[in-house]
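Note that this complex is displayed minus one protein chain, with the remaining chains in position.
Each chain carries a letter (A and B) given by its place in the written order, and its residues are counted from 1.
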Amino acid sequence: MRVQLSRAGSLMAGLFLVPQSALAAWELNMTPGVTDVSKDIYSLHMIIFWICVAIGVVVFGVMFWSIIAHRKSKGYKPANFHEHTWVEVLWTVIPFGILVAMAVPATGTLLDIYDTKDADIDIQVTGYQWKWQYSYLDKEFSFFSNLATSKEEIYNRLDKNENYLLEVDNPLVIPVDTKVRFMITSKDVIHSWWVPDLGVKKDAIPGFINESWARVEEPGIYRGQCTELCGKDHGFMPVVVKAVPKDEYEEWAAKKVAAAEKERRLTSKDWSLEELMERGEGVYNTACASCHQADGSGAPPAFPALKDSTVATENMDQHLDIVVNGVSGTAMQAFGEQLSEVDLAAVITYERNAWGNDTGEKVTPKQILDYKNAQ
Amino acid sequence: MSAVIDTHDHSHDEHHGPAKGFTRWLLTTNHKDIGSMYLIFSFAMFLLGGSMAMVIRAELFQPGLQIVEPAFFNQMTTMHGLIMVFGAVMPAFVGLANWMIPMMVGAPDMALPRMNNWSFWLLPAAFLILVSTLFMEGGGPNFGWTFYAPLSTTYGPPSTTFFIFAIHIMGISSIMGAINVIATIMNLRAPGMTLMKMPLFVWTWLITAFLLIAVMPVLAGVVTMMLMDINFGTSFFDAAGGGDPVLFQHVFWFFGHPEVYIMILPAFGAVSEIIPAFSRKPLFGYASMVYAVAAIALLSFVVWAHHMFTVGLPIAGQLFFMYCTMLIAVPTGVKVFNWVATMFRGALSFEAPMLFAVAFIILFTIGGFSGLMLAIAPADFQYHDTYFVVAHFHYVLVPGAIFGIFASAYFWLPKWTGTMYDETLAKTHFWMSFIGMNLAFFPMHFLGLAGMPRRIPDYALQFADFNMISSVGAFMFGATQLLFLYIVVKCIRGGGEKAPAKPWDGAEGLEWTLPSPAPYHTFATPPEVK
């Protein structure tokens, strides 16, 4: 509440005083961004903006002159003209000329944006309800990027931090001075991947790949969001891109490759119920809780409850099938391709033992692997 | 334009007056009754859709989730859009057309009066079904008023099928209404009323009706494809079966872009009547106004994909749609220049219709400017699906369509009711609406440019201040509309000066030759136009 009060305070101050220092918080314009493309877009935006302002000044100028000077209450007598061929021709031809002049740089920038050839790195960006997956096609590893803001902040039980709703657990990491090609697609509905500073916005269409690219010069963290309505949590799937120097990127990528390898080894390890439950709770909260709720109560009918449900307490095969393959025609996704075997085993075990479901049954990563292979 | 007519005696009406009781409205074939019903229905929908906007703005007043859950928030944005487009704006213009077109062209009624009544009554039926979806299992439509597949097909709530049939009924209503308008204008004009003598409101409606007949069936087609994908296993919008979600968008926007002009052209027409009346000077460039409207209508068929610049169109398509879209600025500019030239060196006075009409020109032009910016495809990559777009289309729809409707209502209320509305209250209504509307929507430009996506229930902290201002403005605009209701009710109940046949000294046209209020049946014998 205190946050809001101080906001209201600064709002009032902003309305009446507009002190120079406060202007920083009042973001008025588009970001010029950090790539050549985004800077080109910014300059197009400013040119067309000033053209509009200039036309506006002329048109509204004439209009306000009439409004002030040509009033009946001042006894002004109306003229009776209602045609003028030359004026009409001029105000058709001149705007046309301005538009042609505007179309030239716009076309150039567009061709540049569409030139996705000769990229140094390919990253497949896949949208899911409601998270992003980044697959580094040259390096053979991938990971999910989820919203990191807590429910407590969203429901106003905790103060909101500076990057509220614009923070993720695993940002996309790219090297600077490198042409990175994004192969953007989706697994369910249409999403749109947008990072304003990179000048990249492309829709993620299920079943198709849209290409886009960026070459970032400055290391830094660049934030964006999903910009195509994609269901309930559309507002909660941010994009965070971390641009790092090339050597740092190589180091990071090597670690990721090693971690992927380790994950594969974990699959064959023997897991106890407690270990699985502990890991499962974490997986559940990132992958499942947004629909089925942290306490397993769901939001019927779209999102069934798991607590005391027959699927989660009795029929193990059905439970496996639903989690691994999803339920077509509903929002239940096929998590078989999103989560590792370990995570799948953990989350299913968790669902069968949490919130009083207490079946005491566990599923091991090995079982999951066998189940997948049998399909 | 000016239509000079012979003095004619209209008192020998062979028809009797309206029937008594509720059957008058249920069974009527009178264009004035039907026009009134359309207008009342439209205002009711305006309040309903507006209250949904209030829910949206209340949730967005501060960051964080306070009032509604995201799932319900999405239903509110969707229903707000659907109700405003199909329930408020379109029926309001059909209502104006029903009232005014027969009186403006000197016709005894609409060409097909019974079908006219059917067109109207289908609307309440359609909206009953549409609004009832909110109470169905799984909730109502939650996929935005553009209902993109597959969010609206595979991932839509079960009530989507009801939504589809509601759209079908609305479409049937619109098509029949449009056929009626065309037949009335083409076939029932008084002798001497040549096409190029018609008032611009009639012209714009003729072209609007053509657009309606051309695109409403396409909307019917696309929702039918949805219906089949949902219930009968087709794969129009599913790549797994060789379909494409983007196909939905192409077909939808082939309807959707002309639809945008359907919602603005009649307002162009009304403003073209009102500006000359209160400038006491004939409309500048009548012929070029007509050609400009026709050009806008034709161009509207080849610009649909500018709503889809980010879906990954091939480059050739991207360029084609960008150029065509920019081209629309030319005829639209001509219209604005003509209005300003009409005002220039007139003898202006500022009664409520003129205030709304002048605000229309200024604010619609601002919306046009942001439209031109959005047409620049590369820049659209930054604007698309942000609050900049929300600001843009609210600037063309609220001070465009809605202010156009308010201006028309005040302009013709004396003719409809026989009573002058309360000018002081009407001016208050204008200024409160004007300030509220700008407060609500201007900051959205900044929000969009700063990176706030649309259709989100919660936002990052840097967007907080402008959202708060915007909500305050929206509440102000919303509350003000109750004043309009009061003004109109007062006027209908006869609380005000008696209106003369022609209350505006600068007004021209056949409707002003009739007494106020206009008799139940007018022009049973066509007037002679010279």
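Simple rule for what comes next: contacts are C-beta pairs under 8 Å (C-beta built on N, C-alpha and C of every residue); 3 or more make two chains touch, one makes a residue touch a chain.
The criterion applied here is as follows: contacts and distances are computed from a predicted model.
According to its UniProt record, the chain left out of view corresponds to "cytochrome-c oxidase" among "Phosphate ABC transporter ATP-binding protein", "Carrier domain-containing protein", "Succinate dehydrogenase hydrophobic membrane anchor subunit" or "cytochrome-c oxidase". Across B:I182, B:A277, B:L299 or B:L449, the single residue that touches the chain missing here is B:I182. Note on the undisplayed chain: of the listed residues B:A44, B:L112, B:V131 or B:A295, the one touching it is B:L112. Across B:L65, B:A149 or B:M225, the residue that sits in touch with the chain not pictured is B:M225. Screening B:V215, B:L283 or B:V340 for touch with the missing chain picks out B:V215. Interface with the hidden chain, as seen from chain A, comprises residues 183, 185, 207-211, 328. Chain B meets the missing chain through residues 15, 19, 23-24, 26-29, 106-109, 111-115, 117-118, 121-122, 124-126, 128-129, 158-159, 161-162, 164-166, 168-169, 172, 175, 178-179, 182-183, 186-191, 193-194, 213-218, 220-222, 224-225, 227-228, 230-236, 238-244, 247, 250-251, 254, 312, 314-315, 521, 524-526.
Assume only the chains that are shown with their structure count from here on.
Inter-chain spacing, taken between the CA centroids of chain A and chain B, is 33 Å. Taken together, the chain B residues at the contact with chain A in this complex read 62-66, 70-71, 74, 137-139, 142-144, 148, 150-151, 154-155, 157, 238-240, 244-246, 279-286, 288, 310-312, 315, 318-319, 322-323, 326-327, 329-330, 333-334, 336-337, 340-349, 358, 361-362, 365-366, 369, 372-373, 376-379, 381-382, 384-386, 446, 449-451, 453-462, 464-466, 468-469.
Listing the residues of chain A that touch chain B in their complex gives 4, 7-8, 10-11, 14-15, 25-31, 37-38, 40-41, 44-45, 48-49, 52, 55-56, 59-60, 62-63, 65-67, 70-73, 76-84, 87-88, 91-92, 95-96, 99, 102-103, 106-107, 109-111, 113-114, 129, 153-156, 160, 162-166, 188-190, 192, 194, 196, 199-203, 205-208, 210-211, 224-236, 299, 301-302, 328-331.
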